[in-house]
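Only one protein chain is missing from this complex, and each of the others stays in its spot.
Take a look at subunit A:
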Amino acid sequence: MPDIWGQAAILAKFLLYIGALGATGLVIVRIVFAGPTALVAERMRKQALGLAALTLVAAGLGFMLRGAALTGGADGMTDPEMLGLLWQTPVGDVLLYRLIGAILMIAGLLIPHSGQWIALVGGLLLLWSFAQIGHVRDIAQTGVRLLLLLHLVGVAFWIGVLSPLHRLSRRPDHLSHAARLGHLFGQAATFIVPSLILAGLVMGWMLLGTPTALITTGYGLALITKIALVAGVLVLAAANKLRFVPEMQAGNTNAARHLAQSIEIETTVILAVFATTATLTSVLTLPN
């Protein structure tokens, strides 16, 4: 069990995942599905702004908490020697990526029209930062880092559609837009979900080495927890695609209400996936 600073670092990373993946996802969905999301575009922009600000805070806090972990006390959070030491390691590089990424995202979201492309670059920089540190970096292969980036872009896209789809589904007068967005996302998910699973399996195999490590190591067990949670999300997503969205296309407002409820559960399970991943990447050692 990590100490208080280790636990706080996990919480900061959890918030960082929500901020970075949520903001990037909203920007991607706004670009890819501009038509069906037009009614909630301004709300999506404000949400992305809030999540980008959360990313800035979580990245800075996470960096300072690493300083605290080095001294075992709150003094480490502002100790110039400790923070200077961290700055010289990949932790410093990653902080720089995240600060630039979040600032680009915020700036892009404040500029009308073409600003969304600046925000997208900021978002991709944020996602790329996750491949520059941690266990995937440890296995030091550019291909695996690109695989992680692909995995994260897929996850962000998925998360990014939840809020606008939820919002539209709760408004009976927006039913046709909700049905259209749900349908288009369902089509995209046909490609995204297998890619996500494949990328996850390949990375899991490369990190663990053997299938037995799945059940004989803490890292493997945490990975199983994550896989089980993701499987739960997939079941919900399948129900959305195969049942609720077709009924919504047929004009059934009750189906839209069910979809909104399904999205709320999906969001909660995704938060559990984030919590597991934050733990997995913070306190559990890789086998070998």
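Brief remarks follow.
FYI, contacts are C-beta pairs under 8 Å (C-beta built on N, C-alpha and C of every residue); 3 or more make two chains touch, one makes a residue touch a chain; residues count from 1.
The rule is simple: contacts and distances are computed from a predicted model.
Entry comment: the absent subunit's protein name, as recorded by UniProt, is "Copper resistance protein C", drawn from "Spermidine/putrescine transport system permease protein PotC", "Pyridoxal 5'-phosphate synthase subunit PdxS", "Copper resistance protein C" or "Potassium-transporting ATPase ATP-binding subunit". The residue from A:I133, A:L150, A:A188 or A:L214 that touches the chain not shown here is A:I133.
Residue A:L86 is the one among A:L21, A:M64 or A:L86 that touches the chain not shown. Residue A:L229 is the one among A:A23, A:V40 or A:L229 that touches the chain missing from this view.
Touch with the hidden chain on the side of subunit A covers residues 1-3, 6, 10, 66, 69-72, 76, 82, 85-86, 89-92, 94, 133, 137-138, 218-219, 221-222, 225, 229, 265, 268-269, 271-272, 275-276, 279-280, 282-285.
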